[in-house]
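The structure under discussion is supplied below as structure tokens; questions concerning it will follow.
The complex is shown incomplete by one protein chain, all other protein chains being positioned as in the whole.
Moving on, here comes chain A:
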Amino acid sequence: MKLLSRFSLLALSAALLFSACGGTDDNTAPDTGRITLNATATYGSLPLVMFDQNYDYEDGMQFQMQLFQTYLSDIELVYMENGAEMTEPLLDVALAEFGDIYTIADAEAGIEVVKTDVPARNYTALRFGVGVSPALNATVPPDYEVTHPLGQNYWEDANSYIFFKFEGNADLDGSGGFQDKLTFHVGGDNNYNSIEFTGAIDIAPDGEAVLNLNFDMEKLLIRSNGDYVDFRQVRQAHSNTAPAAVFMGENMPNALSLTR
């Protein structure tokens, strides 16, 4: 028999618990404001659009994008209370998909990852993971509704979600033909990155903070020491341990920037 709602049940009881607690200290409940987290993607300073743009790469190579998508997990705000660090959870997991972004305007507008009300406070950091957190990565798609972000993108053999995908077509010799296919798929707990951006995120009662998280493909592919994923040598990685996957997994934190 199928456990139809393992997770919905959990969510429900959590919700019940929460509202019950909320009821008891309604009077002292802090006023709320709103937080929005958007995600954008670029190649260096160029907005990342699928198909329509040639991006100059190392050593005369060029490429065009067809897909960039990534999971974000355990997104939370950090604050201090009586000298202790506390967290305000925003969302357990999201899939930021850039595969439908075909225009510069859409690329600049980005994707809304979370928009939610939170207690008004002076928060001190944004924290999240890139990929699927180890706890969630121990679950499998049938645990979720098919419409849930974790309802797909699973590797049975590796027992992992595919944390992020980078796909496109490369011109390896500057000939103008984009015939070489790029499919980098990265997963596995070893490639999960916890990220924290510290800095004041003040949310006044009825106020709103909008944060923008950018993924820079140039920094994902090229390290500050000059090492890069050489498409002439490697054009695909479909495992937790393939060197290109590990390289990109390690680089991911460098590819991120947060603006307010």
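Heads up, the rule we're going with is that contacts are C-beta pairs under 8 Å (C-beta built on N, C-alpha and C of every residue); 3 or more make two chains touch, one makes a residue touch a chain; residues count from 1.
Criterion: contacts and distances are computed from a predicted model.
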Notebook entry, point to check: Under which of the names "Thiolase family protein", "Branched-chain amino acid transport system permease protein LivM", "Cytochrome C peroxidase" or "Monosaccharide ABC transporter membrane protein, CUT2 family" is the non-displayed chain listed in UniProt?
Noted result: "Cytochrome C peroxidase"
Note to self: Which candidate, A:S45, A:N82 or A:T147, sits in contact with the chain we can't see?
What the structure shows: A:T147
Checklist line | Residue of A:L182, A:L211, A:V229 or A:A255 touching the missing chain in the full complex | finding: A:L182
Notebook entry, point to check: Where the complex has a chain not shown, which of A:E58, A:E88 or A:E167 is the residue touching it?
Noted result: A:E167
Check: At which residues does chain A meet the chain that is not included here?
Finding: 1-5, 50-51, 66-67, 102, 141-142, 144-147, 151-158, 167-169, 178-179, 181-183, 185, 236, 238-239, 242
